[in-house]
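With one protein chain removed, the remaining protein chains of the complex are shown where they sit.
And now, subunit A:
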């Protein structure tokens, strides 16, 4: 084990959280006026923006149009100043491409794409500050942005990461915990049905422990759902006051 103790004997983590505790989440919908939908989320020190354009006509080559459903197009980029060490380019590197692909998979599972055949939905996420759990923050921000755009979805998509230290599953890993190199699980959940939209597991973990870790991630994702749901309701309430209903 490395010099850093990730979980103390008293059951506290490096930043003082309990094993299953999330970092503070703050979110806002409708950040930008020009986009069809936009949202901003802060999960601890991880900050992400998501913007949705569409559904609109296919841009570029017509050949990409799908006859039976909408094309979901995702781009992930992370600001050059978002990480501790400065990044050379914001997008186009391997990690960003992979992240874009994962987001696309996640949202193809959640958006009712068959309602908009031959059209395109763009989801762009931008990480402003990275402190662990960037995938989860991006998915959560993108969910709010898709809702803000009014694109029909099966359900919220709520994501959370989980790790495993000393026989205890930890929810919502911070950068320090990620960097320690233990097993890491990213989960995107459709909370109402309990279906999994994306599951990714890096590093080795004994099969017997998987269920525990999965359970911890799912519980954390449900907690995230409760928070996001509150944000959406608050936003709708404010919007309806503005409209004078």
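Basically, a contact is a pair of C-beta atoms (placed from the backbone, for glycine too) under 8 Å apart; a residue touches a chain by one contact, two chains touch by 3 or more; residues count from 1.
The rule is simple: contacts and distances are computed from a predicted model.
> Identify the UniProt protein name of the omitted chain, choosing among "Piso0_003300 protein", "Exosome component 7", "39S ribosomal protein L39, mitochondrial" or "Signal peptidase complex catalytic subunit SEC11".
In UniProt, the chain excluded from the picture bears the name "Exosome component 7".
> Please identify which residue in A:16, A:92 or A:167 touches the non-displayed chain.
Of these options, the touching residue for the absent chain is A:92.
> Touching the left-out chain: which of A:19, A:128 or A:153?
Only one of A:19, A:128 or A:153 touches the chain omitted from view, namely A:128.
> Against the chain that's been left off, what residues of subunit A make contact? List them.
Interface residues of subunit A facing the absent chain: 26, 28, 31-35, 38, 40, 42, 45, 47, 49, 51, 53, 59, 73, 75, 77, 79-84, 86, 90, 92, 122, 124, 126, 128-129, 131.
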